[in-house]
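One structure follows; several queries about it will come next.
On to chain A.
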Amino acid sequence: GCGSSKSSSSGKADSINILVWEGTWSEDAFKDFTKKTGIKVNVSYIDNTDTIISKLVEGNANYDVIDLESAYVKTFVDNDLLAKLDNKSLTNKKNIADGIPAATGDEKMEYTCPDMAPGYTGIVYNKETCPIKITKFSDLADPKLKGQVAMVNSTISLYGAALEALGYKASSKKESEVKEANELLKRIKTNVKAFVGESAVSQLENGECSVALCWDYITLCNDSKDNWDKFAVADIDSDYEMFCQYWSVPASSEKKSAAEKFINYMLEPDALAKCYKENGGAPLLKADVIKSYLPDGYYDNPAIAEYEKLEKKSWCVAVDDDLISLMDTYYTELMGED
Partner candidate 1 sequence: MDKRKLKKKTLSVISKLYVILIFLFFYAPVVVMVVFSFNDSRANVVWQGFTTKWYTKLFQDTELWMVFGKTLFIAVVTTLLGVVVGTMGAVGFMNAKFKGKKLITNSIYFPIVIPEIVLAIATLLVFTQGGIDLSMGTIIIGNTTLVLPYVYITIKARLVGMDPSIEEASLDLGANRFYTFMHVTLPAIVPGVMSGAFMAFSLALDDLIITSFLANAETATLPMKVYSMIKKGVSPEINALTTIIFGVSMVAMLAYLIKELVNMITIRRKKARSI
Partner candidate 2 sequence: MSKTIVSLMNVEKWYGDNHVVKNMNVNIAEGEFLTLLGPSGCGKTTTLRMISGFELPTMGMIKVQGESVEKKEPYQRDVNTVFQNYALFPNMNVFDNVAYGLKVKKVPKDEIKERVLHMLKLVQLEGFEKRRITQMSGGQKQRVAIARALINRPKVLLLDEPLGALDLKLRKQMQIELKRLQKKLGITFVYVTHDQEEALTMSDRIAIINQGVLEQIDTPINIYQHPKTKFVAGFIGESNILDAIVLEDHDHKAVIGMEVGRGTVEDPDDSLAVNDPVSVSVRPENMLFSETPIEGFNLKGVVKEHIYVGNIIKMMITLNDGTEIKVNRFRSEDLADIGKMVYLYWELDKGVVIKEKHLVNTDAVRDIEGGVADDEDE
């Protein structure tokens, strides 16, 4: 039941509350952690980073570990919402593959620790059914794609992509530029069948859509080998959004050491391998560390290679209040459009 959350910070925690994205993690891995340390893990799932902010700002929700998007790290750090991590206790950090970037706003990784390899918001298309060849972002507005496009509904992903496609910076706060991006998105919207929160897998798989601007090419590939030949990421002239996820501990947490124990555990190869087996994903750890834990042929997944390629052609912005509210106003207008 309730009430167990308020054990003191000095004493041993018997449970921690974590807030993570659905479809990435394995609850078996969490259970192993409990088995090992006796610390129970209460999992809540995010559907939006902004939700976390609301809950943290209001201070009513007591999370000990959160699974934070790169774009928000700066905001969180600037507003003192995160606690500094004790890097000494994160012994498994050394397993992390080289080249995993630090988040803007926490370049020294004092507050955050990567938990997944970077992902990309790319244009995924069905090779068989997509009627046109997509070479640029604005091709999504092609009338031939009417009713065949799925898109994520995150404002930064949408406006960033549009801004980049127009040759501006994804983090632009200039009204005129954002407005132009909005016009582009409006044109695309006439083609959009569905805006999706987290995943366009079902829309792509069941043939509802032939193109999607989405986060989960890798999930798609993991879901079934058939998809390996069926779907591909479009090669366009502008960059794609890169996003990383980081473990972090809210400043309000009273169980920091337990939280760090958890983070460290989740950097163990067998724990991560469990998650990959369930959900797929590019490995965060060095290949020699984790390969033995993964099924044979795991690295044959075309998404892994594709993601390596995309790393050089990507952008990543840190969002702040002004940016969010600017985009949100336009987003509302965009959605209000018939």
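To be clear about the criterion, a contact is a pair of C-beta atoms (placed from the backbone, for glycine too) under 8 Å apart; a residue touches a chain by one contact, two chains touch by 3 or more; residues count from 1.
The candidates were selected such that all candidates are chains of the complex that A comes from, given by their letters.
Quick caveat: nothing in here was measured; it's all calculated off a predicted structure.
Here chain A touches just one chain among 1 or 2 in this complex, the one numbered 1. Within the complex formed with candidate 1, the residues of chain A that make contact are 1-5, 15, 17-19, 22-23, 27, 31, 42-47, 58, 60-64, 196-199, 201-202, 205-206, 219, 223.
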